Every structure is written in structure tokens, then in C-alpha cells.
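A single structure is presented below for examination.
The other protein chains are all here in position, but one chain of the complex has been omitted.
And then chain A:
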Amino acid sequence: MNTKIIVQRLAFFALVVWAASTIVFFVPRLSPRNAIRERFGELARTGGFSPGDIEKLIASMQQQFGLDKPIWEQYWQYLGNILRMDFGYSLSRYPMTVTEVIMQSVPWTIGLLLVTTVLSFVIGTLLGAVAAWPKAPAWLRSIATPFILLTGVPPIIMGILLLFFVGFRMKLLPLGGAYSVGLVPNWSWAFFADLMVHQILPALSLILGSVGTWVLSMRGMGITIQGEDYVNFAEHKGLSPGRIFRDYYVRNALLPQVTGLALAIGTVVTSAVVVEQLFGLPGIGTALNLAIRANDFPVIYGIVLFITIAIALLMLLLEFIYPVLDPRIRTN
């Protein structure tokens, strides 16, 4: 990969982050809502403030947040803050900064996402490869079919069905939460086991619907590769079927699959956000939901920007993995 492509990719990444930040900056300012006024309005309804004091408070707060400055100055300052990952303070959990709120919840989300994405990608790719492999036994090839039927069921709907059948009817698994009520987080095996049991249903709701997409794309790739000359040649050379399957067939179909993964990251992350809050897991989705309920705008915008930057970064990383997978890109 030459420097020109690297620079191009980095510039595109910067452009995406800039576009997202600009949208997040201007959209709320176009709206007639005033977060600070609303916040103090709420306080005024509950506590005894006189209207004059409220106006003074609002004015001082606006000065503190720099909202009295011209909008372009605010915009420059805001872009600078984003570069430093400074999203301001949370309104509903005040002394905490938005970055602290995000950092507190993000490990949960990363754990869930990493496990589910890797599992569904690996299972789906293998099943898809097997489904298109004519020498595989029929029963092995038919495993993929139920997953294909589940493709497109939104993870949140899958979650509700799993909650009903597995959690509510069969009472096999807990109905929500990150760990059992009454347990205190600690480093024991018992707590870890409890934690894992609570992660099964959320993970399944993310995996079951997405395996099918990988099966479909891999199967499509597999069918085209079978007709290729190099596969025929390898067969006539007398290579073992296992070797052909691994090195000639899966290996070559993998590159488009990784491209697909890069394109799917946005969907995968947003699905996790919604599933987390269905199961009440303390991840970034639940943090977003709580912020929406509390009208905590800095946290809402901070989380949105954080996720967007994370997704753009992941796509950038996958771009740099291509050369590892495909020697043609490496030399070119």
C-alpha cells in the first residue's frame, strides 16, 4: 500500500468525522429548544426560584458554556474540543463529564460487540463456505438454511422473542440486567458466571439475525470461486480437499467478506445500542437512553459523535487489514 492511498484514507476519515461533528453542532442550534432554559425551567417548577433569578442564572450559564459568543467562534472552539475528545459536562449527572459517562459504559458495549460480531462473522462465513461446497455432506450444508430465514429480523425483535420463549416461558435465562439483583461486582468466578449468563440472550439476539447475511454473501462468493481455473488445477494436482477448501476457496472469498464487515459496522453498532437497552445492560445504549429521558443533550451528542468516530476508525483499520489478506494490494 503506497503513501498516496494511506493519505487518501486518512483524509476520508477526517472528512467523515468533520461532517458528523458539523451535523451534530448545527442541528440542535437550528432547533427552537434551549437546553439550559429547559433545565432551569424544570428546577424552577420543583424548587423556589424567582423568575428574575432564573434569567440571571441562564445568562451566566450561557456565558459559561460560551453560548453568548458568535456562532463561528463557538464552532471553531467546538471542533477543537472534539479533537481533544472533550464533549463538555453531563447535565443530569453534573460533576461528571460526558467523556467520563462514555468511558464508564463503553467497556460493556465493546465486550458484547466484539464477541457477537466475531462469532456471527466466523459462524456465518464457515456455514456459507460449507453451504456452497459440493463435497460437504448434505446435513452439514442444510445447517445454514434456518439462519438464512432469520436474516433481516431486527435484533430488538429477536430479543423480545428470545425473552418470551427462553426467558419467560422456559425460565432458562434471566430477563434482563447485567447481573443478578443483590450481587456486588467482584472478581470471583461465581460473579463472572452470573455475568456471562446474563449476556447470553443479548448476544444471541445480535448473532441469530446476522449470521444469515454472512452465509448469503459467502455462499455467493463460494459458488463463483468453484468455477475458477485455479480450483480445478488444485484438484487435478491432487491436493487434499481440506487444503483446497482452506487455502484456495475460503481464503479467496474472505476479502469481500471483510469489505462486507466494514460496511456492516454501522448497523452492528446501532443494533447493539438498541439491544442493550432492551436487556438493561449498562452499556453505551443504556447511557444514551437515560440521557434521552433526562434531556441530557451534551451526553446525547457526545455519545453520537463518539460512536460515529469509533465506526469511522474501525472502517479505517479494516482498510489497513486488506493488504494482509490480499497480496495483490500489498505489492500494488
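Throughout what follows, contacts are C-beta pairs under 8 Å (C-beta built on N, C-alpha and C of every residue); 3 or more make two chains touch, one makes a residue touch a chain; residues count from 1.
Just so it is clear, contacts and distances are computed from a predicted model.
Name of the non-displayed chain as stated in its UniProt record, restricted to "Transketolase", "3-oxoacid CoA-transferase subunit A", "Phenylalanine--tRNA ligase beta subunit" or "Peptide ABC transporter permease": "Peptide ABC transporter permease".
Of the listed positions A:28, A:282 or A:323, the one in contact with the omitted chain in the full complex is A:28.
Of A:168, A:192, A:230 or A:320, it is A:168 that touches the chain left out of the display. Between the chain not shown and the residues A:110, A:292 or A:325, the one that touches is A:292.
Checked against the full complex, the candidates A:15, A:140 or A:317 give a single residue touching the omitted chain, namely A:15. Residues touching the missing chain, restricted to chain A, are 12, 15-16, 19-20, 23-24, 27-28, 30-33, 152-154, 156-157, 160-161, 163-164, 167-168, 175-176, 219, 223, 266-267, 269-270, 273-274, 277-278, 288-289, 292-293, 297, 300-301, 304, 307-308, 311-312, 315 (touch as defined at the top).
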